[in-house]
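As you look at this complex, bear in mind that one protein chain is not there, while each of the others sits in place.
The letters A and B name the chains in turn, as written, and every chain counts its residues from 1.
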Amino acid sequence: MTDVWVRLEETIDELSRVTDIKSAAVVRRDGLVVTHTLPDGVDPKMVAAMTAAIVGTSEMATIQLAQGRFVRAIIESDEGKLLSLGAGDEALLVALVYDDANLGLVLLALERAAKQVESILRDGAG
Amino acid sequence: MLGDATKVLQGILTELRRMPAVLGATIARRDGILIAHALPKTMDPKKIAAMAAAIVGTSEMAVVEMGLGAFNSSIVDTHIGKMIATGAGEEAILVTMVRNDANMGLLLLSVDKAVQSIAEILKAAEVAA
Partner (left out) sequence: MMQSPPKAMTPRAKTGIPVLDERLQGGFPRPSTLLLFSDKPTEKRLFGENFAIQGVKAGETCLYVDFFRAPQLARGELKRFGPADPSKLVLVDATSSQLLLPSREKYHIDNIDSLATIREAILAAMGAERPGRIVVDSMEFLVDRFPKEDVLRLWRELIEAARAARTVICFLFINWTLMERELDEIRAMSDFVIEFQSSLRGGIIRNSMRISQMESNGIRTNWIPYTFRDLVGLTVYFPRILVTGPFNAGKSTVVKAVSEKSISIDRMGTTVAFDYGNVNITGIEAEVFGTPGQERFEFIFKIFAREVSGVLLVVDASHPDELVRARQMLDLVGPRIPYVVLANKSDLPGAIPPEEIAHRMNLADDVPVIPTVATENKGVRDALLILAEMIIGVR
């Protein structure tokens, strides 16, 4: 079981090393932290709960709007962006990026990481 | 007084909806209550108002927690289009649904203009009330 956690930790560490990505976290869809590289001074439990609220609500809004499939949520602010997306049935991925980020590359890295997280969790459960 | 304001707000939304890629628009109070909408009949404006309020409220808290400065907007990407939610003054939120082929530059300009107008109208209505 700890193997799952170690692999998830590696995925997040790798993601956080991508240029433009400041930090990242894997959180459960019901708002609990799984693993993260968030800086000290940021409460990972709060980030987990907020990410779950944002993605969960966005997914339901997507259904309401009959807008097809939810892909990701982007929160834009003066000094950066918060990107969050699904990583399988159980988990979500959230990343903090610098304001001048090359979003295209970042999104690719996120999608790859999300798929990795999904398969790690699937393997672990099997 | 507020009745007039609602008419003007409705006008702003109808104007927005005239843009080619805009599928619908809604103005909600920050506590999730619907103010006005220009949505197709298939969408439930009250639900969208509440959900947008939850998303914006949470996003504003999130950017504070993560030290990212002031919140600008939240964008929900779907494989058909986007839902953009942004504050419109202290008390309201503007939610705009657009197709993925939208000209984002033009769109954001229109959204900004709309947001400013909405904020002014609501402020005036509040003062008058």
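FYI, contacts are C-beta pairs under 8 Å (C-beta built on N, C-alpha and C of every residue); 3 or more make two chains touch, one makes a residue touch a chain.
Here the structure is a predicted model, which means the values were calculated and not measured.
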#### Entry: Residue in contact with the excluded chain [from B:L13, B:L39 or B:A53]
B:A53
### Query
For the chain left off this view, which of A:T37, A:T57 or A:S84 is in contact with it?
A:T57
### Summary
Note that chain B touches the chain not displayed via residues 29-33, 46-47, 49-51, 53-54, 57-58, 61, 91
### Query
In terms of residues, what is the contact footprint of the unshown chain on chain A?
1-2, 4-5, 8, 26, 28-32, 34-35, 43, 45-46, 49-50, 52-53, 56-57, 60, 90-91, 117, 120-121, 124-125
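Methods note: only the chains that are shown with their structure count from here on.
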### Query
Measuring from the mean C-alpha position of chain A to the mean C-alpha position of chain B, what distance in angstrom results?
25
### Task
In the complex, go through chain A and note every residue touching chain B.
38, 41-43, 46-47, 50-51, 53-54, 57-58, 60-62, 64-82, 96
### chain B residues touching chain A - in the complex, by the definition given at the top
23-24, 42-44, 47-48, 51-52, 54-55, 58-59, 61-63, 65-81, 83, 97
